[in-house]
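Missing here: one protein chain of the complex. Every other protein chain is in place.
Now for subunit A:
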Amino acid sequence: MAERTESGPVRLRRSPLAHLDEEMRGAAVTGARGVTLTEWPYITMVNVRVDPDTDAARRIEKTLGVPLPRECGETATGGAHTVSWLGPDEWLVLSRAEVGAVVPESVEALGEDPGSVVDVSANRTTLELRGPAARQVLEKGCPLDLHPRAFGPGRAVSTTVGPIAVLLWQVDDEPTYRLFPRASFADYLARWLIDAMSEYRAPEVA
């Protein structure tokens, strides 16, 4: 996550879900059917587009220290970066490093070759859905098969949750999912998830 500094325009920024912070905390469910929802704002995100069969792609991989995954659903993690596959020539780099430490180096690695490296940190925000009931919450509105036989830790795909297009990344087995909706859709998605989580507060009806 990017460092918060106390001066300049960074001081004035508000995350897309800052106004729902209290609602999200209040929606947390504990116990065997527990599930929590948290926003992780200001994560560094960089969109990379380059032909994967070129020297430029290999130079970018070397600069990031992470291979660019070649198949849908794959991610690659190394150092501060996780790279997610978005398309056959498109990737999203999620990073704990400052954006200034990722973009200029990668632009330099791309050089004059066709492609692009763009800071898209403000394009999406990050929602973390975690807990034993997290998969059931997502299954209410995600057309993808999220069962462990088909989806698991380290997998990330672009799909929909409810009517919202998101990048959905499963982080671990708890399960923990990270959802990356576009900033302007984040409010709706957070409210949708809070509503979907509410039934797990009550005991299961046999």
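The working rule: a residue touches a chain if its C-beta (ideal position, glycine included) is under 8 Å from a C-beta of that chain, and two chains touch if they have at least 3 such contacts; residues count from 1.
Methods note: contacts and distances are computed from a predicted model.
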| item | value |
| --- | --- |
| Identity of the absent chain, which is to be given by its UniProt protein name, from "Acyl carrier protein", "Alpha-D-ribose 1-methylphosphonate 5-phosphate C-P lyase", "Sarcosine oxidase subunit delta family protein" or "Succinate dehydrogenase hydrophobic membrane anchor subunit" | "Sarcosine oxidase subunit delta family protein" |
| Candidate in contact with the missing chain, chosen from A:15, A:38, A:54 or A:159 | A:159 |
| Candidate in contact with the missing chain, chosen from A:37, A:66 or A:86 | A:86 |
| Touch list for subunit A against the chain that is not drawn | 72, 86-88, 90, 143-144, 157-160, 165 |
